[in-house]
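Here's a structure for you.
Note that one protein chain of the assembly has been removed; the remaining protein chains are unaltered in position.
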């Protein structure tokens, strides 16, 4: 995976919020901002984009075009990922997708999927946290990691 | 409630971490740090202490003694709190205390208590998140807010 | 204006991102997060909601329902605002709305409106910063504050 | 004391770093930035200015003129300050000014003055931390708060 | 390019602000601070220095001398930069230097130079943002990237 970064001291937050959306739409694995303190008392922002190695130039160029950056620095990081599966559980509010992560076969992560929970929360007009809790309660024993 | 604050640019993080502990031991309602950027390129820290109005001078003095601050600023904030109750639920890992918050009688918050979950996680050598999930699953219907 | 705040150490970022949206949809004047460092090594979040005084209870309740907060603290702040007007300028990419701020009659703020610029940037497939620059260039002399 | 704040999502860090300098030159008691996370994925900045009550309008106006803000919110905070004195101590690198803070007559703060230490550090070409340490070692017993 | 970093939990913000200046004077490509949360409730600071590979030892040593760090970690990052040119544009406030960035010959960045704008803003006693806007309006069509 490539980690591409740029220290930004000459773009406004409005420009950066939009740049994040464009970078995600273009297929970046992840995009995030870190608050940093730069020279001359500037409250800067570190823009970080994670992408596949084959996409490094594409995303570097997009970073340069959509922000005020004159340069990008990049390095390679190794990824270690859980094997992912998806399941569906039935809650009082409706069906929820659950993302499951396995390490050497063992379930170590069981996460209600955000978009799936958000949809039900809006339909049922209940707090999102209630849909998450309902999902955890509705999980079959085979998915429990406790 | 009193909010007492001081911008710190002359204490090290070691001193501040210790000051947080002392302030909590002395009975502050809450203590927290916010990263701030001060003049002359200083990566400062805002120390905030929440306390009862009758304790304002006690905590201001402790802030002045334990950090490098020469001044404290204080203002009053109104508190709006949920009515709290505690319950106990039985999980596969043992008993967990649960904190319940009610708004006009309705349950709006049901939180596994951290220290209670931490103890079981350490005893059972399972992740803390698993004890939280087990607690949510073990809750009786009367405490559900979904 | 009311400033309503809560220190959050028991909700995940997913829950908080959704809460921001709900609070804005419900009409909050502004909603923002500040990273704070809480006791027991917790990387907490300060949730701040700005609202009209008459809405203080409505938003406090929504904060309690949508996050894990058990309490809200509130204080009153005085607002000092520029008088706002809107104008339209014609750029090579299309029409852009501009927000103008006056202080004692004098123009002190001239800001291309984000949503208006975003729309043109997407249509023309040019960087947002280019639409902002084009808007600044297209402004009539009467709106210049230089 | 007045605390005057504005959430900034439309000024670049360059503009804000300069605004900090202008506000300090104009006599603000303190000026600092806090990183905040605003709507639409914007990495915003909270600009805070502390000033005397009689200066609130002067600094509010300067904040509006030097940044992209359309509004300022203000509230009053009470100050509690140590009584300040200055002393001079003789170090191997030269004379250093020391700021002393007393609480009910007792010394609770003894701080080498930054500008005074910086000057010696530059002249002697030694690290600033070494000048601070030399100053602490050179203090007369009457100033010790241990 | 070398990225050299150190987690600081035992230097005060005053010491760090001065260290930033010394590192920049010594020729670092960039220096910045990131707020981090370290063990034992310490509000630490990550000091990052960017420099040429041939300067890695020089800057590591300066970091060790000017802060409380006992260790530095370093890794190599690849740089991708726009080709830079400078131009001069004539504004109502005077001449401004503009930094231009090209990607495969195409102009993708046109930035008013901070120091050049700051000088005019101070001379004319107008907000810095006004000089930036005047510079954007004064740019010749050949430099436009919209």
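Some observations on this one:
Per-chain numbering from 1; labels A, B, C, D and E assigned in written order.
One rule holds for everything that comes next: a contact is a pair of C-beta atoms (placed from the backbone, for glycine too) under 8 Å apart; a residue touches a chain by one contact, two chains touch by 3 or more.
Nothing here was measured: the structure is a model prediction, and the numbers come from that model.
The hidden chain, counted over the whole complex, makes contact with A, B, C, D, E. Screening C:33, C:59 or C:114 for touch with the missing chain picks out C:33.
Annotation: of E:64, E:87, E:126 or E:143, E:64 touches the absent chain (contact as defined above). Remark: the residues of chain A touching the chain excluded from display are 1, 3, 20, 24, 30-35, 50, 75-82, 84, 99, 101, 103, 108-109, 111, 114. In the full complex, chain B touches the omitted chain through residues 11, 14-15, 18-19, 35, 65-68, 114, 118, 121, 127-129, 132. Listed here are the chain E residues that touch the chain not shown: 5, 7, 10, 34-40, 44, 46, 57, 60-61, 64-65, 68-75.
In the analysis below, only the chains that are shown with their structure count from here on.
The chains touching chain C as well as chain E are A, B, D.
As for how the two copies chain A and chain D face one another, over half of their interface residue numbers coincide. With centres set at the average Cα position, the gap from chain A to chain B is 27 Å. Taken residue by residue, chain C touches two or more other chains at 34-35, 37, 39-40, 65, 68, 75, 108, 114, 127, whereas all remaining positions touch fewer.
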